[in-house]
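Of the protein chains in this complex, one is absent; all others appear in place.
Chain nomenclature is as follows: A, B and C, assigned in order of appearance, with residue numbering initiated at 1 for each chain independently.
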Amino acid sequence: MTKHIGILTSGGDSPGLNAAIRGVGKAALDLKMHVVGFRDGFRGLMENRTTLLESGQLSGILTLGGTILGTSREKPHKMMVGGKVRDMTEVIVANYRSSHLDCLVCLGGGGTQKNALRLKQAGLNVVTLPKTIDNDVAMTDTTFGFDTALGIATEAIDRLHSTAHSHHRIIVVEIMGHRAGWLALGAGIAGGADVILIPEIPYDIKSVANAIHKRKRSGKPFSIVAVAEGAISVEEYQEIQAAPAAIKGKKAEAAEIVYADRTIRVAQQLESLTGLEARVTILGHLQRGGTPSAADRILATRLGTAAAQLIHDGHYGVMVAAHGENTVPVVLEDVAGLVKTVPVDHSWVESARRVGTNFGD
Amino acid sequence: MTKHIGILTSGGDSPGLNAAIRGVGKAALDLKMHVVGFRDGFRGLMENRTTLLESGQLSGILTLGGTILGTSREKPHKMMVGGKVRDMTEVIVANYRSSHLDCLVCLGGGGTQKNALRLKQAGLNVVTLPKTIDNDVAMTDTTFGFDTALGIATEAIDRLHSTAHSHHRIIVVEIMGHRAGWLALGAGIAGGADVILIPEIPYDIKSVANAIHKRKRSGKPFSIVAVAEGAISVEEYQEIQAAPAAIKGKKAEAAEIVYADRTIRVAQQLESLTGLEARVTILGHLQRGGTPSAADRILATRLGTAAAQLIHDGHYGVMVAAHGENTVPVVLEDVAGLVKTVPVDHSWVESARRVGTNFGD
Amino acid sequence: MTKHIGILTSGGDSPGLNAAIRGVGKAALDLKMHVVGFRDGFRGLMENRTTLLESGQLSGILTLGGTILGTSREKPHKMMVGGKVRDMTEVIVANYRSSHLDCLVCLGGGGTQKNALRLKQAGLNVVTLPKTIDNDVAMTDTTFGFDTALGIATEAIDRLHSTAHSHHRIIVVEIMGHRAGWLALGAGIAGGADVILIPEIPYDIKSVANAIHKRKRSGKPFSIVAVAEGAISVEEYQEIQAAPAAIKGKKAEAAEIVYADRTIRVAQQLESLTGLEARVTILGHLQRGGTPSAADRILATRLGTAAAQLIHDGHYGVMVAAHGENTVPVVLEDVAGLVKTVPVDHSWVESARRVGTNFGD
Partner (left out) sequence: MTKHIGILTSGGDSPGLNAAIRGVGKAALDLKMHVVGFRDGFRGLMENRTTLLESGQLSGILTLGGTILGTSREKPHKMMVGGKVRDMTEVIVANYRSSHLDCLVCLGGGGTQKNALRLKQAGLNVVTLPKTIDNDVAMTDTTFGFDTALGIATEAIDRLHSTAHSHHRIIVVEIMGHRAGWLALGAGIAGGADVILIPEIPYDIKSVANAIHKRKRSGKPFSIVAVAEGAISVEEYQEIQAAPAAIKGKKAEAAEIVYADRTIRVAQQLESLTGLEARVTILGHLQRGGTPSAADRILATRLGTAAAQLIHDGHYGVMVAAHGENTVPVVLEDVAGLVKTVPVDHSWVESARRVGTNFGD
């Protein structure tokens, strides 16, 4: 009997989404399934806005950035409808049933894993793929989008070296990563940043200034400081630890607004502590866009075709994870709600320290 | 008799500076001259900090971003010395004499042309090259650095299309250009921006919102808005026109601080006028750095070798301009103090309008 | 009255073709024309295979390599039909008439200009755009495709420097250009090639070997040799000069087959003359493909929109040429049959010599 599947992309856009849609779709067609896409994430599933995915729609999209299906950050159980936030899970379940779907494939990051688990608990068959430039999804070696963003951020640091060197400046570059520092850490190592500040290692601005000062004294009056969006100072960290849960939540919500402000403050502090000029660059959405890297295309294709195979085999309720060269199904309960942060003694951190990188600690 | 020449790079760094240094230097050596570089622009000339430029120093730098000589924004007649701003022209003239220079080659933008003219008036032999990513130096077809920055800004817009399209957003991207809109105009055309705002064409935010709204109604709920740093609204423009000169100056000084703020305000206004989400990306120093494009390497090499030839021929007091395939000496008096802005009926503007670009007017 | 136009792309594919189709098409729609595309060059015109070009077809193609219309190298008056080469001009004229066209826009290189002139002489209204990575179309400053190919070939040389340097080798890199050496010359200058061989300057292999030997003696046992496809030795040149016309033609036909062979022979000769290892890289079709550069997108857009304006004004029988910042109509009779080769005293050549490049003469 022909299986029917639906695909949606949810959360921030990420290079490799179209490669993954192609991977799922082509493999599903090869396995004689019928494939539809839902537009704009869970919103389109709720509103039943679909598009047929056949061979023609899946051709020529391997190299495209963004997602041909559109995406949104909306959640099934908290959706803005008629000016109010409502739980639309029942509508979604009804649409799933009326479309005679055998499985819903959700491509997204940490939030999407949680939303998919809720739909699983509501009785749907779901399979998910881990997508995010932040690389912070649990239980998988890596996520597609990360390698591309790593390349973009590294190339940006390469460019900024010119200016830092020519003008004897400190360049502070803000790199995406609210909760996990993988991208700033990776791009910092690859770009030869002199300082890397990540959420997992609270920084003392004086330690950073000392490192920069030491470089200056040794004839290098310029430095690159790679700062993850979510990097926090020791003082901020202690304040959060001390605060009751309610305050923590509030702080987290406020955080997104103030990333750039905090990065600018780092630059200002370093200017006053070192006597060098500092400049700020916020990479922002540049890190999300454009053609995926070769590695991300391969990863997205592997995970996508594996998802189709799992559905073919009737294996639902899982995220398709990358484990070395293999793909492994992980039950959603083991993934949802977890964030894969950088262990403070991770081999990348140890290696970066050995080549002289300062982490502000 | 062997001629002695000095080279310095001044103003913001720009891709192609090293290619130009190499061009001047290799051609000068070929013409049996003796070449030194001054470090960090006019500052190094004042402090007599030099480095010998021989074949070895000039090898392998063609592809490097930044400037191997370092640069600064300091001016001969207004230099910070001992905590005070002083006129150091006499010291510079003395250093030039004591180095037995026959000519000083200054690589820089509009400000550098003015400073070079002052030194010419103080009795020095000078030859300049036009360098800036802004392309706003008068009397030359183009400047090296512009083509590279154009490529970087265009690639950025390419990336931002992914996000704009996938999330149904307005993306407002700020591109360098205080006084002239060449870079935003060029990258806007090349990147297929839907709206381009440049200093030369004051914008009415309602016209912009209408254009975006019209796209939305025709099924394209996403738009890219390319904004030059110096873009101004009709209201701001009228205020500046009405204000006495003193206020104009003050505004100009304040301008650099508020570019990002203004770009953010454009995004906020468009959000409220169109009902679409807007996001801002500030490209900043990314546009200055990294390997020069092929076209910029060729241009810098051509201008550099032509400068050496002019010096060899005893032809001083000029900027080496690009006129089509040829290089032409232009006396500094005809260049200094002028800014090459975009004519409002320039062929690029006309062409962009024909493919549907809105300029906010 | 609504004008009807047809567009076709002919000859080798070249980056910027889609940008030009978009430029012509969007401007024509803006000028209230009706636009169709013919598939696969003059072949599709002869077979009347068309596609409607409306706003939707023209969106999102600015950055695409290749041509959405397809292309072929066939000529109206020598077309393979039913196994025979036939003159299909009358069929083409008939199709033009039956489609009620007011003008045919032909995007192509030197051959296309000749074919367009033939159709003009057969009574059709034609307007052409100059497209080729070779930059050898007469009467225009440049052609779209050239800047992109220049960037690709330069990046290739940048990469080959690594290997040349690490292995102490001669790397001989073949760059496109049968009749004109613009691409090899430009990429050679931009890539810092030590030797540049172009059709316009017949080379003496011993002179090349001497230059490489001199580098070796000065501690640089590696060299990059950029060779245009059509580069010829002094001996070959003399043979061609001496031969009667018939032989010349035959040689020309045979040429395409033996480019790679000749490049390989250059490498072998240099190995035996210098005692260094030599390796060959043939860039081939890589130089034609992929996303056009920013400069090519702007150029193609400018020329395309200008073509639509000329048609609107009833100005036919011309190629739209780039003259500085302007676009200028040039009557086809002044273009067809000419090849823009590199003058041996061109400013690029002079500049390259000054920085030490050997041309084999």
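Note that a contact is a pair of C-beta atoms (placed from the backbone, for glycine too) under 8 Å apart; a residue touches a chain by one contact, two chains touch by 3 or more.
The structure displayed is predicted, hence computed values, not measured ones.
Enquirer: Need the list of shown chains touched by the one chain that isn't shown.
Expert: Taking every chain of the complex into account, the missing one touches A, C.
Enquirer: Per the definition of touch given earlier, which of A:D141, A:D204 or A:E277 contacts the omitted chain?
Expert: Checking each option in A:D141, A:D204 or A:E277, the one touching the absent chain turns out to be A:D141.
Enquirer: Among C:D102, C:D158 or C:D296, exactly one should touch the missing chain; which is it?
Expert: Of these options, the touching residue for the absent chain is C:D158.
Enquirer: Need a quick check: the contact residues on chain A for the chain that isn't drawn.
Expert: Touching the missing chain: residues 22-23, 26-27, 30, 55, 59, 62-63, 141, 147, 150-151, 153-154, 158, 186-187, 189-192, 220, 291, 293-295, 297-298, 301-302, 305-306, 308-309, 324-327, 346-348, 350-352, 354-356.
Enquirer: State which residues belonging to chain C touch the missing partner chain.
Expert: 9, 12-13, 15, 17, 40, 64-67, 70-72, 152, 155-156, 158-163, 165-168, 171, 279-282, 284-286, 288-290
The rule is simple: only the chains that are shown with their structure count from here on.
Enquirer: Looking at which chains touch which, would you call it a line, ring, star, complete or other?
Expert: Topology of the interface graph: linear, an open chain of contacts.
Enquirer: Once you find the CA centre of chain A and the CA centre of chain C, what distance in Å lies between them?
Expert: 43
Enquirer: Would you mind pulling out the distance in Å between where the CA atoms of chain B average out and where those of chain C do?
Expert: That pair's centroid distance is 31 Å.
Enquirer: What are the residues of chain B that contact at least two other chains?
Expert: In chain B, residues 158 touch at least two other chains, as defined above.
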